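The complex is shown incomplete by one protein chain, all other protein chains being positioned as in the whole.
The letters A and B name the chains in turn, as written, and every chain counts its residues from 1.
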Amino acid sequence: MEDIDLELKILDYLQNHLLEADRREVELLRETSPAFAAKFNEVKQVWEGLDLRKVPDTSPELTSNFQAMLKTFELEQAHGKVSSLAGVLGKIADLFVYKPKYNWAYSILLISAGALGAWLLLKQSNTNQNLSLVENDQKQIRVLTMLKDSAANDRMKAVNYTQQLHHVDDKVINALFVTLNTDSNENVRLVTLDALLQLADNPKVREGLVNSIIKQESELMQVALADAMIQLQEKKSAKSFKKLLENQNTKSPIIKKKLEQTVKELETI
Amino acid sequence: MSLLFERYRRPLFSYLFHQTGQRVESEDLVQTVFYLMLKNRRTFSADGAFRAWMYQIARNALINSAKKGSRTVYQAEFPDHGTQLIEHNLEQDYEQNEAKIQLDQAIARLPADQREVLILSKYQELPYKEIAEVLKTTEGNVKVKVFRAIQELKKIYKNL
Partner (left out) sequence: MKKNIKIIALTVLILLSFTIVKSQNRDLTVKLTNPLKAGKLNVELFNGSIKIVGYSGKEVMISADGPYYPGKGNQKPVKDTSKKVSDFVSQENNLVKIKVEQPLIMNFVIKVPRNFSLVIKVLTAGDVDVEKVDGDHEVSGISGNITLSNISGSVLANNVRGNIKVDFNPVKMDAPLALSSVLGTINLSLPANVKANVKLQTDFSEIHSDFYIDEGTPGQKSKNIIRRTIGKINGGGSEIFIKTVGGNIYLRKRK
C-alpha cells in the first residue's frame, strides 16, 4: 500500500469511518509492524493535536438577530411587494401592538425594516449591493447591542467596529454620543471620540461634539476634545473651553495651558 | 428555517471561525449565509446535499468578504477567544498555550486549499465525498490535500 493510502486509512480509523474488519486489520498491523505503529502514532498525534483549537459558542445576539431578520423576511413574503419604505414600516407597526421588552429589540426591528425597505426600493440593483446593505445593517445592530455590554472591552470593540461601517444610522450615532458622555471607562470614551471624528462631516455630529465639551470632567477627555475641535476648525467651541477654564474643572497646569492655547487658536480662525 | 438555524448555527460558525479566527465577523457571516439560503431556499431538500450547499455559500460569502477588505482574512495567529476558552481550560498550563500557538501558526502556513479541506474534514466532520462537492472537485483530489496537510502538520511535532 502506498504511503498516502496507509495514512488515509489511519485517518479513517481515527474518525471511526472503518468497518469492523478493516478496524481489526489496522489494529493488527499496529501490533505486528513497528514501522506501521510509528506511522500510526504520528498521524494520531497530529489529528488529536488539532483538538487544541476550540470554538466558542455563538452569542445570544446572533439568535435574536437571526429571528429579527427572519421576521422581516417573512413579512415581505406575506405582504407581497411593498413599494415604499413608509409602507413597510407601517406594516411592521401594525404587527407590533405589544410594547417591546427591551429598546434594543425594537431598534433591531426598525433597522431591519429600514434595511428591507431600502432593499425593496433598490429592487433593480444587483445582488451584491443588496447584500452589502443587509450586512451593514446587521453590523449596526451588533454595534448597538454591544455598546450596552457590561464589559468595557466589549464596548470598546463595538466602537472600533463602527469604523468598518460604510453607512452609520442616526441611531448608532446617538448611541455613540451616549457612550462619549457617560461611559464609565475613560479609554472607551477616548476611542468613541475618535470614531465620532470620522463621522464629523455630519453636522449633527459636529454639534454633538461641541456640546460634549462641558460635559467632560476628565482632563484627558478635555484635551482630546480640544484637539478634535482644532482638527475640525470649529470656532464656536471656543466658548465651551472658556467655560471649562472658568469652572476650574481643570487642575493640572499643563491642561490649563493646553486649553488656553486651544481657545487662542480657535479664536483666530 | 428556525430549525435549520438551530441545527446548523454551530457547525457553520465553527467552520467560519476556524477560517477567520474572528468571532464577530464569523457571526455576521452566519447571518449572511442564512439570509442567502432563505433567498434561494426553493432549491434543496435532501440533507447531504443541503449541507454541501450551505458550505458552498459560506465559502463564497467568505471570499466576497475578504475581497471587500474587511478583516475576515485569515489571521496567522488564530486567537483564543478570551473568556470562553478560559472557562474550558482552567487547568491549562502556560506551556500548552505555547503548543497551541505553534499549531495555529502551522495551520496558517498551510496553503488555503489544504487548510480548508482539513477544517471541513476534522472540525465539520464532512466525508471526503461531500467535501469534494463543496469544493467542486474530485474525491481523489480532496484525499491528496488532506494527506499533504497532515504531512505538513507532522513537522510541528518533529521540531519539539
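As a working rule, a residue touches a chain if its C-beta (ideal position, glycine included) is under 8 Å from a C-beta of that chain, and two chains touch if they have at least 3 such contacts.
Just so it is clear, the structure is predicted and the values come from calculations on it, not from any experiment.
Set against the missing chain, the residues A:A152, A:I214 or A:L245 yield one that touches it, A:A152. The missing chain, though absent from the display, is touched by one residue of A:V191, A:L209 or A:L225; that residue is A:V191.
Panel shows subunit A; residues 151-153, 156-157, 160, 185-188, 190-191, 194, 219-220, 223-224, 227, 230-231, 233, 252, 254-255, 258, 261, 265 of it touch the chain omitted from the view.
In this section, only the chains that are shown with their structure count from here on.
Distance between chain centres (mean CA atoms), subunit A to subunit B: 21 Å. Subunit B contributes residues 1-2, 5, 9-10, 13-14, 17-18, 23-24, 27-28, 30-32, 34-36, 38, 64, 68, 70-71, 78, 81, 84-85, 88-89, 96, 99-100, 103-104, 107, 118, 121-123, 125, 127, 143-144, 146-147, 150, 153-154, 156-157 to its touches with subunit A in the complex.
Here subunit A touches subunit B in the complex through residues 4, 7-8, 11, 15, 17, 42-43, 45-47, 49-50, 52-59, 61-63, 65-67, 69-70, 73, 128, 131-132, 134-135, 138-139, 142, 157, 161, 164, going by the rule given at the top.
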